[in-house]
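Just passing along the structure, written as C-alpha cells.
With one protein chain held back, the other chains of the complex are shown just where they sit.
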Amino acid sequence: MNGGQDLGGMHGFGPIAPEADEPRFHAAWEKRVFGLAMAMGYTGVWNLDASRSAREALPPGEYLTSSYYAIWLKALERQVRAHELATLEELSSGTVSTPPAPVARVLKGEAVEPLFARGFPSDRPVDAPARFAAGERVRARILNPAGHTRLPRYVRGHVGTVETVHGGFVFPDTNARLAGEAPQWLYTVRFCGRDLWGAEAEPGHAVSVNAFESYLEPVEPEPVP
Amino acid sequence: MNGGQDLGGMHGFGPIAPEADEPRFHAAWEKRVFGLAMAMGYTGVWNLDASRSAREALPPGEYLTSSYYAIWLKALERQVRAHELATLEELSSGTVSTPPAPVARVLKGEAVEPLFARGFPSDRPVDAPARFAAGERVRARILNPAGHTRLPRYVRGHVGTVETVHGGFVFPDTNARLAGEAPQWLYTVRFCGRDLWGAEAEPGHAVSVNAFESYLEPVEPEPVP
Amino acid sequence: MAQNHQDQDHHDHDHHAHEESELSPMDLRVRALESVLVEKGYVDPAALDALIETYETKVGPHNGARVVARAWVDPTFRARLLADATPAMRELGIGGRGGEHMVVVANTPETHNLVVCTLCSCYPWPVLGLPPVWYKSPPYRSRAVIEPRAVLGEFGVTLPASQGIRVWDSTAELRYMVLPMRPAGTAGLDEAALAALVTRDAMIGTGLPRPPGGAG
Partner (left out) sequence: MAQNHQDQDHHDHDHHAHEESELSPMDLRVRALESVLVEKGYVDPAALDALIETYETKVGPHNGARVVARAWVDPTFRARLLADATPAMRELGIGGRGGEHMVVVANTPETHNLVVCTLCSCYPWPVLGLPPVWYKSPPYRSRAVIEPRAVLGEFGVTLPASQGIRVWDSTAELRYMVLPMRPAGTAGLDEAALAALVTRDAMIGTGLPRPPGGAG
C-alpha cells in the first residue's frame, strides 16, 4: 500500500538524529511490546508479513507521528482484536471476560533460545524456473495495490539490472493477507540513482531492492540508434 | 518537494467524510487565519507560491495531523518570522516589542472588494515559442526537488498527451523561493489512468495535470513494431 | 444603540470580546498573531473584516449555478464558456481571486469530469466559494486520481461503465468547474429554476444536478 511507511525519497523529515547513548528501549513498556509481538507472532494466528501490513495500515498521519514501538503496539492490538483473540473491552480493562481462542502454538520460555538462535527461514522451493537471469535489464512494474506489497513506490516504472537470483521465497503480498505463502523467485535489482531521481539528483550512487518475480517485467530490447 | 502535501495515489486515509452542514469555518480563529493569510499575501513580502511552499514544508506527520487552517496558521507564523516581520517572542506574547519592517503594500478595507473581484492573474508573456503542441506525446520528467514544485509524484516518468497549450504563466518553483516569476509555457497533459496506476487499477479513467514546460520532455518516436 | 446578541456576533469590531469565556489555545495563538500584525501596520483590521465577510457570506456556489443554468439555456454562451471561461463568466459579473484563469469542462454521456487538487486546495472561489473540508482533506486528495469511481460511489454517484471519468488535478493557477448535463424533464424551467437544480457537488463532479421537482 502507498501508506505512511513507504518513505523512500520523501522530503521534510529533517536531519537524522542519532542519540548519544542509543538505548535499545526507551521505556519499560517498549520492552514488553517487543516481547509480546515476538511471542504472538509465534502463535501462528498471523505471520510477519501480516504484522508489517497491520503496522503500515495505520493512517499515514498517525504512523508518522507515532514512535516505533507505539506503531507495533497499535498494530498488535488491532491484530488481536481482528482475530478475536481478545475484545476491546478486555484490552481496555486488562481483565479477561471471554474464553480464549485456540492458537496453533505457544512460545515457551525454554524454547526461545533454541528457536530464535535457529531462526525462521523464508526460503521455499519454487517449481518453475526463474524468469529473469543475472545481468538482465528489467522494469519494476507499475503496481499500486491497496494491500501489502514490498515494492516501494520509488522504483516502480524504472528500469534496473538483475544482479542476483536468490531462489524462492515466501511472497509477502499474499502471505500478509493470510492467502498463502505462494513462493516466488526473489531477485536483487540494481537501479542507477540518476534513473530513479533524475538528472538533478545527487550523483554517483546506485540503489538496489529485493524484488519478487511478479514485481518485474522484461524490458523490450532497445532499438539500435 | 516530496512532502506530506503530495497525496495523489496514497492509501490509508479512509473514507471521504462530508459534513452534514459543511460550515466554511469551524471556529472563530479559522476566519481570522484566512483573513490574515489573504492580507499578508498582499503585502508583497512573499507570494502565493511561497505560502504553499511554507505549508508543505511542515514535517509530513505534522502536515497530515493538522487541520487545514492550522496548516495555514503554522505556515504564516513561519513566514512572518522568517521575513523578520515579527519575533517569536512577539508572536508568543501578542505584544509588539520591535519596530515594524517595511512592506510594499497594505491591503486597505475599502480595497478588498475591487481587488478581489478583479483577482490577481498569473499569466505572463513568454518570448520563446511553445516547445510542445496539442496532441503531442510527452513524458513528465523525473524530478525530485527538495523545494517547491507543482509536478506531483504520481505522474513523474509517465507519458501523456498534450491537450492544451495555455500560454505563459508564473513558474511556481522559482517564484516560491522568491527567485523570480520566470514564466513558462503551461500545458494540460492527459494521462491514461492505467498508465499511471497499472493494469490492476480501476479501469476507465484519465487524469490530467497542468504542467509547466520544464516539467516535460519529448518522447522519442516509438519504433514501428 | 441597542444591540442584541446576534448583532454583536456579526458586527462588533472587537470580534473576540464575547468569546472570552471559551478561548481555546488556537484562539489565543491566532489572536496574538493578529494583534502583532495589526499593531505593526501590516494588516488593516477593516480588510480582515471585508475578506471574511466576502468569503463567508457573498461568494458561493449560487454563482456557479447561475453560470451552469445560463449555459443550459443559451448555446452561444455555452460555446463561449467552454472556449474561454473567464471572460464568459465576466458577462455574468463573476470572477476574481481564485478564478483568474477558469476552465469549464462539460460532462457528456461518454465522459464525466471530476476536479481535485492533490497538492493543496485549489478551487474556483468565484463560482463555488471556499471549499468544504472534505475537498481539502487527504482522503479525497489521495483517492480522486487513483480510484475516482470508488470515490464517486461514496458520494452516491454510480456511473455506467461506458462513461469514462476524466479527473482534473489543479496543479497550476487554472481553476476548473464542471458543467453537468442538463437533467431530463427540465424543458419548461426558466433559468432561475434550473440554477436551483445545480448543486455545488455537481460543479466539482462529485455529484449530479437534482432532478426537477425533487424533494430539493
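Per-chain numbering from 1; labels A, B and C assigned in written order.
Criterion: a residue touches a chain if its C-beta (ideal position, glycine included) is under 8 Å from a C-beta of that chain, and two chains touch if they have at least 3 such contacts.
Note that the coordinates shown come from a computational prediction; the quantities given were computed from them, not determined experimentally.
Across the entire complex, the residue among A:L85, A:L143 or A:L216 in touch with the chain not shown is A:L85. Check B:Q5, B:N144, B:T161 or B:T188 against the missing chain and you find that the one touching it is B:N144.
Mapped onto chain A, the interface with the missing chain covers residues 5-11, 13-19, 22, 24-29, 31-36, 38-40, 43, 52, 55-56, 64, 68, 70, 73, 76-77, 80, 85-86, 90-96, 100-101, 103, 106-113, 115-123, 150-152, 154, 166, 169-170, 172, 186, 188, 190, 193, 196-197, 201-202, 204-212.
Throughout what follows, only the chains that are shown with their structure count from here on.
Chain-level centrality, scored on Cα centres against the all-protein Cα centre, points to B.
In this assembly, the chain whose C-alpha centre lies farthest from chain B is A.
Look at where the CA atoms of chain A average out and do the same for chain B: the two points lie 33 Å apart. Shared contact sites, meaning residues of chain B that touch two or more other chains, fall at 9-11, 13-14, 56, 64, 196-197, 201. The residues of chain C that reach two or more other chains are 138, 146, listed in rising order.
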